[in-house]
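The other protein chains are all here in position, but one chain of the complex has been omitted.
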Amino acid sequence: MKRFMNEPADFVRDMLEGVALANPDTLEYVPEFNLIRRKAGPSDGRVSLIQGSGSGHEPAHAMLVGPGMLDGACPGDVFAAPPLEYVLGATRSLRTPAGVVYIVNNYTGDRMVFEMASEVVRAEGIDVRTVLVDDDVAVKDSTYTVGRRGIAGNFFVIKAMGAAAAAGAPIDEVVRIGEAVNAATRSMGMALTSCSPPAKGAPLFALGESEVELGVGIHGEPGRQRTTLSSADQTVEVLLGAILAEHDVNRGDEVAVMVNGLGATPINELYILYGSAHKQLRERGIQVRRNYVGDYCTSLDMAGVSITVVKLTDEIERLLSEPAQIPIRVF
Amino acid sequence: MKRFMNEPADFVRDMLEGVALANPDTLEYVPEFNLIRRKAGPSDGRVSLIQGSGSGHEPAHAMLVGPGMLDGACPGDVFAAPPLEYVLGATRSLRTPAGVVYIVNNYTGDRMVFEMASEVVRAEGIDVRTVLVDDDVAVKDSTYTVGRRGIAGNFFVIKAMGAAAAAGAPIDEVVRIGEAVNAATRSMGMALTSCSPPAKGAPLFALGESEVELGVGIHGEPGRQRTTLSSADQTVEVLLGAILAEHDVNRGDEVAVMVNGLGATPINELYILYGSAHKQLRERGIQVRRNYVGDYCTSLDMAGVSITVVKLTDEIERLLSEPAQIPIRVF
Amino acid sequence: MADTTDLTRSIVRVMAQTAIDNEEYFGELDSIVGDGDLGFSLARGFEVVAQELNTTEDEDPGAFLRRVAILITSRTGGTSGPIWGTAFLRAATVASAAARIDRPTVIAMLRAAIEGIKARGKADLGDKTLLDALQPGVDELERQFTRDASDVEAIRATARVMAQQAEATATLQARRGRASYAGPRSIGSPDPGAIVVAYMMRAVSESWK
Partner (left out) sequence: MADTTDLTRSIVRVMAQTAIDNEEYFGELDSIVGDGDLGFSLARGFEVVAQELNTTEDEDPGAFLRRVAILITSRTGGTSGPIWGTAFLRAATVASAAARIDRPTVIAMLRAAIEGIKARGKADLGDKTLLDALQPGVDELERQFTRDASDVEAIRATARVMAQQAEATATLQARRGRASYAGPRSIGSPDPGAIVVAYMMRAVSESWK
């Protein structure tokens, strides 16, 4: 496994430093807490949005910080929820009288550390709330499981909450919006290859010549089954089928669709998949009103894709269309 | 080699269709000529910009069409310059009284077909010009070679010419700007893995466990040498060293820097490289005024990177900072 | 008091060293059905603990363990940070409340740690977590104390049981944590967290003089 890095232990630090150097006017890097924060910080009247999570999913979440999106992100090391200290440091650095909302992907480690942080900072007088993201339909949500995972759908939750917070919405409203978007969002992924964590320097799992992991998690967690790669059209059929089976999207509805690369999938393949998804949804009488094609939430160097479908209401559509500005940009 | 596609022969068509479906308000797809064109087309008073080249380099060039960038792109099949018919079809579809400029990467096939097209459409009364892009310093430019190749630097040439054309600059001026930006732009790449053309279904070349191809071309052409992968810092040192040795950039100058992924390199690694590049340039007294980190000109599913340095003048900096709108976007 | 403080410090030192020495191996274990970060997370957390051990003064075991708990909680990433931090914190609380650290206190500290993990992780015995090595180990330690075994004997027996039980988690299907996503595919390899506590116990037993 070859990759561009210095010491594996410095992978996250070097990356975050690069992000800050590339955005010197708008972002600041606080190495102590792995924190990328808006230089300006949130103004007093505004709710502050923080996302933790492990690293290795870039652009999520350290590269989603900026006006109209996150106020800060304090990622842990690769695939590891951030230590409590990072979350506390980030929260104290970005607190406002209007309150702080944590956007947390539904994983054991992430939930625990944000729960602990909430206890601590609440005692310091910070009004802190949490919005959980759990869009991955690959995992059944029941009381016998740890529940659905949060994957690429978190982009929409962040985007909508970011727009609401930027407009000065009170904390209850920002949380309501986050929960509404999460409830309207379902995703599923497929891996063509495993990712290789930098420290390990080797793949987490092995897939055969034509084998894929259907429903893979963004940390290389297993999905629903190992199966054989078929055509782009059939791949989309399987993923969309699984998503819509767990989604309240019907003929006549409007949706936002994301075709998300998992790290090593070229954009030409993503557009082939998007074309399929667009046409298959159209055949089902569902209209794609907004689309997102590219890498939004990755799993290091994994070749693969996830598809996300967001059921649009007028409110969600409006929030998604508000301007925002983050490190990930073209020009 | 696993990839998301239907029939290999439909790779380019399916991708272009996806691009058009994702941008129904602004783009149009003309299958006959593999043409992605601005729906509105260039207005009469404006110079029209067309880029051909082979496919497999996405987002270049089919995903760089839009206001402030290209008016159309008519890619050939994967790694193959477009047939004459495509170029003629694109030109006739996008001609304006102000003239048409071809932006051509310096490869034998591309040059030939655009030369032939120029002859034909000139006879039809179209004022057509060509700007060649040859930013890749891996190849020595001498009369005994076919000259430097055009790689990721073409983004800057297109961007600046696009801004000039959008502002209504006459054709001579648009060409002058393109040539000036090309002259101010140097790049070099490095491959960690080979790309695998869809029709072949296997890698074009093989690299060992820790081997890299220094100076690789975007069609998998060999570069300067096979060598061993070292740290990100050292990789940047080698690439920047080679670029600056062939570039008139000196202490006190301002530059734009692009760290371009070749298709399968995750963005976290690109930001690690960017951080190194930023710091190394700073040490040389060169200030990075604009930066571009992401996939701009790829080689299918190749893992690797290229770095581009553009020496900025006030004019170039102004043109690069003008707004533009293309399929590649975040929101 | 100096004695039990020294003892506590030396046990924690052995645990920390185990986490640091086995960073790669624990990462390997976690990469079979998990995400491979366990070794890194524990090593970074316990590294700070090891440093602290070299710089701080003696104090009573409760206060010492609380400091360790805070260091682990605040510096360890992943699920391990909250889980291990909570365990140390609960043990510290029992130690501070006790008049002295005798055998019943040790058992009470360990039971409190176990309850802390269960509460924090919403996990129970059989879910295929470190609990499946820890709890049978503590049961064994208590049994040994009841039959008045020597320290060395008791600790050796505990280490043996924990090693066995850690290996035995291979037969379980994970119901908590990341491994649970693998469903039936989680069967066949032991829980990495369970192996970690067994390794630590073995190291403590080997270091016991």
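For clarity, chains are labelled A, B and C in written order, and residue numbers in each chain start from 1.
Definition applied: contacts are C-beta pairs under 8 Å (C-beta built on N, C-alpha and C of every residue); 3 or more make two chains touch, one makes a residue touch a chain.
None of these values were measured; they are calculated from a predicted model.
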Contact set of the excluded chain (shown chains only): B
Selected residue (touches chain absent from view) among B:Lys39, B:Lys200 or B:Arg318: B:Lys200
Which of B:Arg13, B:His61, B:Arg95 or B:Arg149 contacts the chain that the document leaves out: B:Arg149
Residue of B:Gly99, B:Gly189, B:Gly217 or B:Gly261 touching the missing chain in the full complex: B:Gly217
Hidden partner chain, residues of subunit B it touches: 54, 76-85, 88, 107-109, 112-113, 115-116, 139, 144-146, 149, 197, 199-200, 204, 217, 219-223
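Note that only the chains that are shown with their structure count from here on.
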Overall pattern in which the protein chains touch one another (line/ring/star/complete/other): line
Subunit B and subunit C: spacing of chain centres that average the CA atoms, whole Å: 55
Intercentroid distance (Cα basis), subunit C paired with subunit A, Å: 32
